[in-house]
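Presenting chain A:
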Amino acid sequence: MASAVHLDGITKRFPGVVANDDVDLEVERGTVHALLGENGAGKTTLMNVLYGLYEPTSGEVRLDGEPQAFRSPRDAIDAGIGMIHQHFMLVDPMTVTENITLGNEPRKWGGLAVDRAGAREAVVELADRYGFDVDPDARIEDVSVGEQQRVEILKALYRGADVLILDEPTAVLTPQEVDELFDVLDELTAQGKTIIFITHKLGEAMRAADDITVLRDGEKVGAVDANATSQEELAELMVGREVLLDVDHGAADAGDVVAAVSDVVVEDDRDVRAVDGVSFEVRAGEVFGIAGVDGNGQSELVEAVTGLQEVDAGEIRFRGEDVTSTSRRERIDSGMAYIPEDRQERGLVMEFDLVENGLLGSQHGREFAPNGRIDWGDTRAHADAIIDEYDVRPPNADAEAHSLSGGNQQKFIVGREFERDPELVVASHPTRGVDVGSIEFIHERLLELRQQGVAILLVSSKLEEVQGLSDRLAVVYEGEFIDVVDPDETTEEELGLLMAGERPGDGDGGGGGFETASEAEPAPSTNADAADGEEA
Partner candidate 1 sequence: SGGPSDGENSSDGSDGSDGSDGSDGSDGSDGESGPAANIGMVYATGGLGDGSFNDQAQQGALQAEEELGISFRESQPDEVSQFSTFQQQFAESSDPNYDLVCCIGFLQADSLTDTASSYPDQDFMIVDSAVDADNVASYVFQEHEGSYLAGLMASLLTTRSFSVGAGSTTGDSTNVGFVGGVESDLIQKFQAGFESGVSAGSDDIDVSVNYTGSFNDPAAGREAANAMYNSGADIVYHAAGNTGTGVFQAAQEQGRFAIGVDRDQSVTRPDYADVILASMVKRVDTAVYNAIDATVDDEFPGGSNVALGLDSDGVELVFGDQLGSEIPQEILDEVATAREDIIAGDTDVPSEP
Partner candidate 2 sequence: MSDAAGDGEGGFVERYSTRALFAGTTVAAVVALLVAGLLFPDSLAGTLAAVLTSENTLAAALRLSVPIAFAALGGIFAEKSGVINIGLEGLLIISAFGAVYVTEVTGGVWVGFVAGVVASTLLAALFAVVTIKFRADQIIAGLAVWLIALGLAPFASQVIYNSPNTPTVQTMGSIAVPVLEDLPFFGALFSASPTVYLLFLAVFCSWYVFERTAFGRWIRASGENPKALDTAGVSVTHVRYAAVIISGVLAGMGGAALSLDLGQFTGNGPTMVNGKGFIAIVAYLFGNYNPVGAFLSTMLFAGLDAVQTVLQLQGIGVPRQLIRITPFVVVIIVLALVGRTQLPEAAGDHYETEE
């Protein structure tokens, strides 16, 4: 029997880059296939070829043995392919139903009107069939990320997809939601659907997939049976060398309190309390971690601490002084470094070159701009130093920020912030979207600073990261700290439950999400030990 999907010798070139180089991929009907690789390995590109977004430079796409010539996603959709992108392709101000039916609206009155009742009904029916919990009338901008993902899947199913491609579907989910997603994938394959999902998390690939294909630098470096491989083997395939899967951060040697947050309340644009009375302290020489599913107030909390968002109640002290309402600039000047979660929006000016970006935040400082006049010579030297020290590639200070890969952008930001001689580093998702090698590097640097007595406030939705690096770990849920734990004494399952809003000692299951999962107990992890290093 021919495979459901067969990519044969796909090559895709972009100006200056070979994103895919003679890649083969075979996926059997009714199976889950994981596509594994570092950042920039070419996973997304390969799937975009399958989805008709890109035409391959050479090579062939075959479905059930039939060669296809997709010229646009419309062709791919017609052939039964659905893709859920890394960034959701949803129209925020439109409703769930409108999004699911977009481009395929049921009509009435000879096409003159959308059959809105019919559309809604179709969506409800579809959601019921696969056991999805979605509100057909909610606006996308008002629903959780997990629900948005379900909408994306429904969108593909609505268009009759037999083959579903999911690009890094788990990056934004809690462990519980991940389990639920995997259950849904099982349900889908049971109903005959074929799934390809992209990830760079080894554990996930092994857990959820039947087969795994590994890409490196655009080339296929291996195809393995998920049940007959190990994390070590996969890691080596991915990176091309042996990788240390565990960080050992040694004992904390905490000193004085550097930053103290008490009873802080932050309201978002819509006057909803995003941070609802949070208190904690960060001491010199310790990493204070905050874990939680995205959207539970971490961003607002961090921006309040760093001076980018107004605090509606409570107090923030830094080095003993009340900084609750001081400007962002003053906080930078007094020794607060900040690695923002969104590097392309906040952390770098994309149109500026690295020289100019190296100055961001120091443009009023004595060092580079005495008397308000910028010393471009010093500034350039500074950028060169960062590039050198933090291995930013290409090593060219005249390159504009947008021309760098995400990982290199991140390294540049990390370098710039670490070189401020900070007393407090606020690191928000410092390794998001960054590949394994760079993650290792950034983690090492963070721990180095900690060793030097810098206080570090770390926020991440990657459990293994916060758990591995933190000396103390708070779990945030709906704007509140649900608990502060010793990360070494807490299992991933316990953390997952906390992140889902289960207060310690609270027995009730079900944190929303997929219906199919509401009665399922947390799926036992196959290899709890390896969980720590899952990302690495």
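In this section, contacts are C-beta pairs under 8 Å (C-beta built on N, C-alpha and C of every residue); 3 or more make two chains touch, one makes a residue touch a chain; residues count from 1.
On how the list was made: all candidates are chains of the complex that A comes from, given by their letters.
Not measured: the values here are computed from a predicted model.
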Direct contact with chain A in this complex, candidates 1 or 2: 2
Residues on chain A engaged by candidate 2 in the complex (per definition of touch): 14-15, 51, 53-55, 72-74, 77, 83, 85, 89-94, 98-99, 102-105, 107, 111-114, 116, 133-135, 137-139, 141-144, 147, 155, 159, 270-271, 512
